[in-house]
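Below is a structure I'd like to ask you about.
Every protein chain but one is kept in place in this view of the complex.
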Amino acid sequence: MASAGAPGASVTELASKLYEHCLNNYPPDQLFYQQDLLGLGIVPKSDLALLLRCTQSLVDQKLFRLLQGKNDRLAWKIISREDAEKLQNLSPDESLVYNVIHSTGRNGIWVRAIGTRTGLHKSILDRCLKSLEGKNYIKSVHNVKFPSRKMYMLAGLAPSEDVTGGAWFTDGVLDENFINTVAGYIEYTVSRKSWFEVPSADASRIKRLKTSDGSVSVKQEAGQKAFIPFPAGYRGYPTVSMLTGAVNESGITPVRLGEESITQLLDMLCYDGKLVALNNGEMYKSVKNPEAVKQSQARKPAGEDKGIDDRLVTNGMTEAPCGSCPVFKLCAPGGAVSPENCEYFDPWLEKSLGF
Amino acid sequence: MSRFGAKKGRKLPGAEFTWDNDPNGEPDTAPTPLYPKYTVPQARPLGEREQKQVDLYRALREQFHDGPYYSVLDPGLSGRRSKAARQHFDPFHGMPSYSGKYQKKKRAIPKLSGRPYVMKFFPRDDLWEAIQPNFKAGAAVDGFVARMVRPPLKRGFEDDDEEEDEDGKRRKTGDDDDEGGENDDLLEPDDEQGEEEIMDDDFEDDDDEMGGDYNAEQYFDGGDDEYGDDGFGDGGGGGDEDTY
């Protein structure tokens, strides 16, 4: 059979057979050891020497990439024809650089690291990178962790979250608007599932509350929806996966967001005191009811200073003229700045009393 | 920042982010005003409960002010620093006026009489004399007896007139006792009287009780001259005085 043919031809043939088989039956990332390739039964009689000749031929054609696997054993990975074509046009130096960059995958690699790994002189390296970038094989990426480093990765890859900082970064810069949009959406979504809306027939009863000591003020106003909390142990609060699904379906995000990204945002909302994580983050509950969320979200852009609304903000210190007084540290009775000649007390009194 | 320069111009990690509050702003070299512009916060109006608390505080404070302990250092008309006071006498406001008789009286010394004290709560040597004028520092004392032995004073809250009458009577007898007794207790009568004077610094009272020769300042001068002689039988505080 094949053994009768010329060895040279048979090697090329066998090699292409081997390549086709690997390409069609294995994922592109598959790492092949000698045994794996022999085991395919393509190389007759498990002829190791023949196999090595085949693989060398494939490596020469840039269809296989030679790697060192575990225990320093030889291993190979397949390269797509497309990529192989690219590689075939590269100079050896460029090829070297390309391989190093390729090896770091979606993490990208710092220029200096390429230099140390290839041992190329800086000017040569620069030329190679320029040429590769010109051919659109590689791209420079912005790493949020090392914003000052020049980093490269293959042009076709999307940078990993470590590099970009996650879904919330656009070109290494935190996308505030995007974050706020999604966060607002999440808060409202969680809130809707965190409160039980009293059917309007029942709503009137809520108002009939004891207010004799004046300490309990009736919060609901006529015509407003009434919300009451679910009992402890309620299981219907939204989970991360539910929220991830909801966000991705909502159409507010151009890219699909992973659960990690959503968790990140949920944590942030917890730090803001808007959500509360239950059972170590299994479920999330909103502190405000949907109406209140709507109101506070509507107010935000309107007036920045008027935002002295609800939750924190006020206590004795924040209200006193001294609380954020710019010269508080200098203030002493009888001093240049003193309570007697203070210029802030009068407007403060006037502001509150109206005279 | 020399260390920034030392690194051959290479930027420190993160140095591309500014620390300034406003990276584009001009450095502010203008002199800072004493009171820079600052939007004072707005205080919430007092709530019902807070208002009540404030009112109760004020009521108690007023009670203190009207009570026997409230004392000032310079009680107006009867001025303490005799000469200085005379020199700086204000002929417009310093003169007693008709409306002055309604003016709130201020005392220079807390009035201790008029209510019982639990003597054992007070240090004996320094203060018992003040609380109980007929207590003699030198006398043999059983601290716990004194708790019961109250001066035959009057009880606390009576109509003013009556109280003053009683006070007057008691004081007189007290004075007699003291004078008849010892010289070691010189101060006490002064204290008691001086204190009462201030309280009774009324025109009527002056006329009625003191006659025309009352001069509050002299009382205090007298008191001041005692400086250094605290009348202790055992304290010797006056002697110590100089050494400090």
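Order as written gives the chain letters A and B; numbering starts at 1 within each chain.
Heads up, the rule we're going with is that contacts are C-beta pairs under 8 Å (C-beta built on N, C-alpha and C of every residue); 3 or more make two chains touch, one makes a residue touch a chain.
As a convention for this text, contacts and distances are computed from a predicted model.
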| item | value |
| --- | --- |
| Which of "Transport protein particle 20 kDa subunit", "Large ribosomal subunit protein mL49", "tRNA (guanine(10)-N(2))-methyltransferase" or "DNA-directed RNA polymerase III subunit RPC3" matches, in UniProt, the chain that is not displayed | "DNA-directed RNA polymerase III subunit RPC3" |
| Of A:23, A:124 or A:268, the residue in touch with the unshown chain | A:268 |
| For chain B, residues in touch with the removed chain | 3, 7, 12-14, 17-19, 21, 41, 43, 45-46, 49-61, 63-65, 67-74, 99, 102-104, 106, 108-112, 115-118, 120-127, 129-131, 148-153, 155-158, 187, 190-191, 194-195, 223-224, 226-227, 229-231, 235, 237, 240-241, 244 |
| Touching residues (missing chain, whole complex) on chain A | 144-145, 165-166, 168, 173-174, 176, 179, 195-196, 199, 202, 205-206, 208-213, 215-216, 218, 228-234, 236, 264-265, 267-268, 271-273, 276-278, 287, 311-320, 322-324, 328, 331, 333, 338-340, 342, 345, 349, 352-353, 355 |
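In this text, only the chains that are shown with their structure count from here on.
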| item | value |
| --- | --- |
| Separation of chain A from chain B, taking each centre as the mean of its C-alpha atoms, in whole Å | 68 |
| Chain A contact footprint on chain B (complex, rising order) | 11, 13-14, 16, 34-36, 38, 40-45, 48-49 |
| Residues of chain A that touch chain B when the two form their complex | 146-148, 214-215, 308, 314, 318-321, 323-327, 336-337, 342-344, 347-348, 351-353 |
